[in-house]
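A single protein chain has been omitted from the complex, and every remaining protein chain is retained in its original position.
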Amino acid sequence: MITHNFDYKRPATLQEALGLLSDGSSKVLAGGMSLIPLMKLRLAAPECLVDIGRIADLNYIREENGAIHLGATVTHYQLENSPLLRSKCPLLSETAAHIGDPMVRNRGTLGGSVAHADPASDYPASLLALEADVVIAGASGDRTVTFADFIVETFTTVLEPGEIVREIVVPVEHSSAGYCYEKVVQPASGFAIVGIALRIRKEAGRIAEAHIGVTGLASKAFRAVAAEQALMNGSADPAAAKNAGALIADGVDANSDLYASPEYRNHLARIHGARAIAIALSRAQ
Amino acid sequence: MKIAGTHSLPVPQQRAYEVLQDPVILARCMPGCDRLEKVGEDSYEMKMKMLIASISGLFDGKVRIADKTPFTSFRLIVEGTGKIGFLKGDGLLTLTPNEGGTEVRFDGDVHVGGTIASVGQRLMDTTSKMMIKRFFDKLASEVSS
Amino acid sequence: MDSENSRERICGIFNPGMKHSIHLKINGQRYSHDVEPRLLLIHYLREIAELKGPHIGCETSICGACTVLVDGQAVKSCAMFAVQADGCEVTTIEGLATNGTLHPVQEAFWNEHGAQCGYCTPGMIIAAKQLLDRNPHPNEDEIRHGLEGNLCRCTGYQHIVNAVKAAAEKMGA
Partner (left out) sequence: MATTTTKTETLVGKRIRRREDPRLITGTATYVDDIQLPGMNHACIVRSPHAAARIKGIDAKAALELPGVVAVFTGADTKDVGPVPCGASLPGLRVPHHYILAIDRVYFVGHPVAVVVASDRYIARDAADLIEVDYEPLPAVADPEKALAPGAPAVHPEWPDNIAFTYQQKGGDTDEAFKNAEVIVKERIVSQRLIPAAMEGRGVVADWKSGDKALTIWTSTQIPHLVRTLVALMLGVPEHHLRIIAPEVGGGFGSKLNVYAEEALMGFIAMRLAKPVKWIESRRENFTCTIHGRGHVDYLELAAKRDGTILGMKMKLIQDLGSYHQLLTPAIPTLSVLMMPGLYKFQNIHAEIVGVFTNCVPTDAYRGAGRPEATHVIERMVDILAAELKMDPAELRLLNFVDNESFPFATATGLTYDSGDYAAPLKKALDIVEYHHLREQQKEARAAGRLFGIGMSTYGEICAMGPSPATPAGGWESATVKIEPTGTVTVMTGVSPHGQGEETTFAQIAADELGVPIDDIVVQHGDTAIVQYGIGTFGSRATAVGGTALYFALQDLKKKIKLFGAMLLQSEDVTFADGVCTCNKSGKTVTLQQIAGASYRAMTLPTNTEPGMVATRFWEPPNFTFPFGAHIAVTEVDRETGDIEIKRYVAVDDCGNIINPLIVAGQIHGGVAQGLGQALFERAVYDDDGQLVSGEFMDYAVPRAHMMPWIETEHTITPSPVNPLGVKGVGEAGTIGASPAIVNSVVDALSPLGVRHIDMPMIPETIWNLIRKGAHA
């Protein structure tokens, strides 16, 4: 319950934050929903926390040049309820609504969740399906990586010491696109046993675009490429959903815990994948 | 927890067998290994700093090599004790030649106790696999360089 | 009670260099203290502000017994450091009644037997208040999901659901 001692800094600007992080011994604190519980269990013991929660220009949701830019400290609650996202990138709102519980959604941030890279967190599935970009701020300026490249492994990203996730960029979705985030919840922790995010676009009754991101299943979130390919150019019917769903877990070395073995996890991914595809198809115009 | 897997090393079987027991190389490849000191025949002590994103822990560890059947198999026993818990991995490594070099099969048991066992259940499997993968990836790059 | 003494102690006199000055408003009253960065908001509220309403029920920020409002948003005060609440307005269960009149959610918890042992109740009521602030006419499913961050081991939740429904009716009337 009681953390180790640490020092605390609360910069007002991103530049100041980057300066504070430059010595490498500090850790970024955003909403703290992952970090603080770990510190309370003494599994994490940073020497210094740099609280970026008050940096005003990290909290925004805005549309620019055909894309939606999301500041790192935007909370899950903000994402869940943003009218802009709800109309132009509803997959992300739907995903945010599945995270934790109302109190966690009030405090937890997009940037914090993404940087923590929990293999059972919700966003990675959607950010992969959305082909999102991550803008990383560092001492020598910003760099942008695709979200797929951002996640390296369980709890591991390309973030270097001293860097901060500045923003996430997601595309403006065509209003005719179908989407779905389907999640099997671990009943104790609320994390995803499996989470599947879908974006589908139909053209003339055939599937013109399909993006599927999967979280919770493996050591890191991934794109279900085989399932996407199976959908592409196929007809938008329930059989297609089932066939493609069956491919979602192909070749996956699945995780296990008290609630789901690897085999069952893979099975859930297939079943819920098919269900997610069916929902997304029904939403697509 | 049972854990098994297969990894490839781009060197011939005999070389693979040797590097897998070379304390200098082991020290470089074992995730978080700070220092490895020989304390006896095939027996070492080490300091480990486990770092998985925010999670960190210092461990006093021991490494032991046993049941050696030169070039085909041996047992690797790794133990670590720290404030956040303790862990013990006991695995049989079996080496067989494959086209690119050597296939190393790992069959073992991982025992974990303390805080990491009581609250980390959800992630035990994933992280154990990841640590082993890191070890072999690092080893592969060490031996090929 | 030597509250000054205990305040001193919990504020961390042994690491004087590390203390941070914080100023916040709790239930309308101003508080200023120098605290260790690691002091959790829940401990600040309970030990220093001496507001014993919010409780501690777990170590992993699952149970919600410590729920309070920070700048109007329900948060688990065990998953927040007091320094993070610097400059914020905090409302605890003690601040919900106005001039001795119970908040409709409190009244409804009483009328509908929403509390048994009472330990989860302060957090549950705060969560229910936020739920109704955001959605004044929730259906049963929305109520249940709106309270999914608050564990109760006594009630089976049914009377809590009834209480939230009753409060919604009263507040909507």
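Quick notes
Read from first to last, the chains carry the letters A, B and C; within each, the first residue is number 1.
The rule we apply is simple: contacts are C-beta pairs under 8 Å (C-beta built on N, C-alpha and C of every residue); 3 or more make two chains touch, one makes a residue touch a chain.
These numbers were taken from a predicted model, which means no experiment stands behind them.
Note on the undisplayed chain: of the listed residues C:His20, C:His33 or C:His55, the one touching it is C:His55. Mapped onto subunit B, contacts with the missing chain fall at residues 1, 83, 85-86, 111-115, 117-119, 121-122.
Think of the hidden chain as still there; on subunit C it touches residues 1-3, 5-6, 9-10, 12, 14, 36, 38-39, 46, 50-60, 62-63, 65, 92-94, 96-97, 102, 106, 109-111, 113-122, 125, 140-141, 143-145, 147-148, 150-161. Although one chain is not displayed, its contacts with subunit A can still be listed: residues 1-2, 4-5, 42, 184, 187-189, 257-261, 264, 267-268, 271-272.
Keep this in mind: only the chains that are shown with their structure count from here on.
With each centre defined as the average position of its C-alpha atoms, the distance from subunit B to subunit C rounds to 46 Å.
Between subunit A and subunit C, the centres computed from C-alpha atoms are 29 Å apart.
Taking the mean of the C-alpha atoms as each chain's centre, subunit A and subunit B sit 31 Å apart. Within subunit A, residues 39, 41, 189 each touch two or more of the remaining chains.
The set of subunit C residues touching two or more other chains comprises 60. Those residues of subunit A lying in contact with subunit C across their complex are 1-8, 10, 29, 32-33, 36-37, 39-41, 49, 51, 53, 77, 100-104, 106-107, 188-190.
Subunit A meets subunit B in the complex at residues 27, 34-35, 38-39, 41-46, 116-117, 119-120, 153-156, 186, 189, 191, 219, 253, 255-258. Those residues of subunit C whose C-beta lies close enough to touch subunit A in the complex are 15, 18, 20, 36-38, 40, 56, 59-62, 64, 67, 73-76, 78-81, 83-84, 86, 127, 130-131, 146, 148-150.
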